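Here you go, one structure.
Removed: one protein chain of the complex. Kept in place: all other protein chains.
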Amino acid sequence: MSSSPRKRPAPDALVAGVVVVILIALVAAVFMSGWGDTLYPPKAVTAEGREIRGLYDIVFAVAVAIFVLVEALIVWSVLRYRRRPTDVELPVQTHGNNLVEVIWTLIPTGIVLFLFVISWQTLNHISVVSAAPDIRVHAIAGQFQWQFEYLDASGKKVATQLAPVYDTTTGEGGMAVPVGRSIQVTLDSPDVIHAFYVPRFLFKRDVVPGQTNRFEFTVDANEAGQVFRGQCAELCGTGHRTMLFNVIALTPADYDAWLAALTAKSNATPAPLPSGPVLNVTAEGIKFDTTSLEAPAGTPFAIVFTNKDPSGISHDIDIKDASGTVVANQDTINGGTSANYAYPALPAGTYTFFCSIHPGAMSGTLTVK
Amino acid sequence: MATHALTPAASTAYRGGLYEWLTTTDHKKIGIMYVVNSFIFFLVGGILALVVRAELAQPGLQFLTDEHVYNEMFTMHASVMLFLFVIPMLAGLGNYVVPLQIGAPDMAFPRINALSFWMLPLAGILLVSSFFTGGAASAGWTAYPPLSLDGPLKSPGSGQDLWIVGVILIGTSSILGGINFLVTIFKMRAPGMTLFRMPIMVWTILVTSVLVVMATPVITSGLVMLFIDRNYGGHFFDPFGGGSAILYQNVFWFYSHPAVYVMILPAMGVISEVLPVFSRKPLFGYKAFIFATAGIGALGFSVWAHHMFTTGAVFLPFFSLLTFMIAVPTGVKMFNWVFTLFRGQLTFSTPLIYAIGFLTMFLIGGINGAFSASVPVDFAIHDTYWVVAHIHYVLFGGSVFGVFAGLFYWFPKMTGRMLDETLGKIQFVLMMLGFNLTFFPMHMLGLAGMPRRIADYAADAGWNDWNMAATIGGFVIAVSILPFIWNVFISLRNGKIAGDDPWEANTLEWATSSPPPPYNFDHLPEIRSERPLFDARHGQTGH
Partner (left out) sequence: MTAESQALTPAGSASGTAHESRRGISNPILGMLLFISSEVMFFAGLFAAYFSTRANFVDVNGVKGWPPAQFADVLKLRFEPIPLILLATLILITSSITCQMAIWSIRRDDRRGFLRAIGVTFILGVLFLLMQAIDYSQLFSEGMTIGSGPFGTTYFTLTGFHGAHVFGGVIMLGVILYRGMAGQFSARHHDALEAASLYWHFVDVVWILLFSILYLL
């Protein structure tokens, strides 16, 4: 290519070098500013999660390197090879080069094989499922709430956690686990596919109806006292966004106490029927058996509530007033169980009773007079 | 010479009139109708996306207090974009271009070609009508049972059924089109046009058509089975009646994975046409390109279960290895493209600008997909916004950018007029900015734990800023479409006259008038290489 007599284009190597340096500087700036942290998963809190994070770091480094290399070539070509007015003759009509084709087939093959092997190794490490884990939890995902059953060594249920979300004010709720112990979780669903996902574990596993999935994890000892958010990660219907849960890491001693309390609560005799008027409501097929109830004003009343849906589908009967304020918030009960719900005295008026998990399908009018 | 020295208004190439367009079997008119119909559905799918983004801009449910409607929005956004925009748009470009590029007078089966087209607006109406007949499908474009079966809290109502029928119609249209392309390409090439002298666009349509013919019927069978489960008491996929939800996923992804190559390969074909023309050099590694394309097509049939890594029902090492391997032929193509630009003489017309945008965006999309090939990493990022980032980098940054490169490149051939370059560049800048602003933050959202398909998120999860950024980006993309629509409108009326070969291009479609006569060619140049027009222009007789 001829150069114009009036200006000399910069030597190729110099421009190439500048482009590469700028790109590397950009990447370095991103990481040094801390903004690069957003391109990494959050710090893992389980042994398995840390393995996944280690693998991610390697994949990420390879990804950045490949991106910088190829993008540098693109940027370089775009800057350097613009057609100039002096370019009248065609450039060299290179059709290809078999040697470079072989090179850029073999080297990427090597790279992906390397990535596959380290991924496979990590997968084997994190997929260990032992015959005798320290703790067994049976997680049931129903539309739209998680339940956690704690099992003893022989697989018998000792306690059920029906409140999947940790309430910071009451300290109740959530799936507590002891740190430093192996926790084996089995997953079941009575309805549709869900997924058990805890971002801080860098891990999720689908809950497939008709198939019991199983995985294990061990929370790091220094995470005791931490609460980790979890969420359903497989579209499961109109309440998908609400299927939240928490995993609570406790010291083994605190966990034992927590489990004892939950066991007591699970086995407690149900509250007796309070005095006062009593209504009867049944839930089945994600519907209440009535859409209108009546109660006298100014008197506490009760509802005997039977949940006839399958185990794993929880319901409750909450009440909100005409302005939408919730005036009665009951604990949910599992399918196949019943409860005596006590309600405070309400002033006369029109209220809505609803299931807090399925408000769209399950609601009705409560007339208090 | 074949040039007609007529202004396009007086051109005999297009006999006008509604009746002509409704009854035509001319592949050029059919191709244009495919493009127009697909673009309309691009707008429909885009509006659905804006509704999704508007709701997600801030935590709390603002507009869609009924999460069911939100689920309909993203289900139909994806279904419309994939089945009524991307696949048919690329089929339409292929329909227009392939017979011209191989020197044929039309497709092998022109009447079936017309049938294939007209099934699309029909299917589109069927799909969109579901919004007005009790609610559209809402179980995701993947329609996994049991959620997509009948029942309270699942998918009662006709929306899911209309979806099934609509998609089966579209699939049938696709299969007929694929058969048409294959017979045309194998049997109707002009003398001298051996398989290894065909333009890469034709090769990508060839491989795409093999995928379409072999894979699409499998999803038809899966959707038929879903329909039977929903309406006739069947038990294919109902886990509590002896069926298997995982069976559906296997049948579904056996098609839907090759389908993504159906969605990208013709766009790669466009890039492979544009880069050489605007670099004034041949495509680097033409044969390697063909083998890479065939390799992607073949490997594409073997990786479907990488969409199911978290189900616990997949033989993980096999699918992980093959998924990683697909990166190799894809990389070969990327390097070949870059080395086409390298040491070329680049003219930055809009087609080239979009092609270069494609290169970077698809590079990102390919790289972030490789993360999912690593099974443990996939355990972290599956079903999160990372995957949304990946799919949009390859489908928008890849396919859509390829579509716009193709539209700007072939608009002059189709209409006889050039599109305006300034408007094209404004469109590109806005689209590039908007696109990256929308989808790059989704990598961060996915890593931070935001799952897909949720109508709302907790205000304290740390996702607010990225979501707001993504929504702003989405509206910037919407704005970027306006210069394009304006551009088409004014260029059709007043655009610069194109002539036969405004780009100094290489392939046969530029050896006839713009637009071509109904029978395509008055005469053909001698065909001695994959660049017959280039050879004719430079007096060469092949290499």
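Should a chain be cited, it is by its letter among A and B, assigned in written order, with residues numbered from 1 in that chain.
The rule we apply is simple: contacts are C-beta pairs under 8 Å (C-beta built on N, C-alpha and C of every residue); 3 or more make two chains touch, one makes a residue touch a chain.
All figures in this text were calculated on a predicted structure; none of them were measured in a lab.
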{"item": "Omitted chain's touching partners, listed by label", "value": "B"}
{"item": "Options B:H235, B:R343 or B:R528, residue touching the unrepresented chain", "value": "B:H235"}
{"item": "From B:A108, B:V377 or B:M414, residue that would touch the chain that is not displayed", "value": "B:A108"}
{"item": "Option touching the unshown chain, where B:A139, B:V167 or B:L182 are the choices", "value": "B:L182"}
{"item": "Subunit B residues touching the omitted chain (full complex)", "value": "25-26, 103-106, 108-111, 175, 178-180, 182-183, 186-188, 190-192, 213-222, 224-225, 228-229, 232-236, 241-244, 247, 250-251, 254, 518-526"}
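In the analysis below, only the chains that are shown with their structure count from here on.
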{"item": "Touching residues (chain side subunit B, partner subunit A) in the complex", "value": "66-68, 71, 139-140, 144, 146-147, 152-154, 239-240, 244-246, 279-282, 284-288, 310-313, 316-317, 320-321, 324-325, 327-328, 331-332, 334-336, 338-339, 341-348, 356, 359-360, 363-364, 367-368, 370-371, 373-377, 379-380, 382-384, 443-444, 447-449, 451-458, 461, 538, 543"}
{"item": "Parts of subunit A lying in touch with subunit B, wherever the complex brings them together", "value": "38-42, 51-52, 55-56, 59-60, 63, 66-67, 70-71, 73-74, 76-78, 81-84, 87, 90-97, 100-101, 104-105, 108-109, 112-113, 115-116, 119-120, 122-123, 126, 143, 191-193, 195, 197, 199-200, 202-206, 208-211, 213-214, 229, 231-241, 244, 285-287, 358, 360-361"}
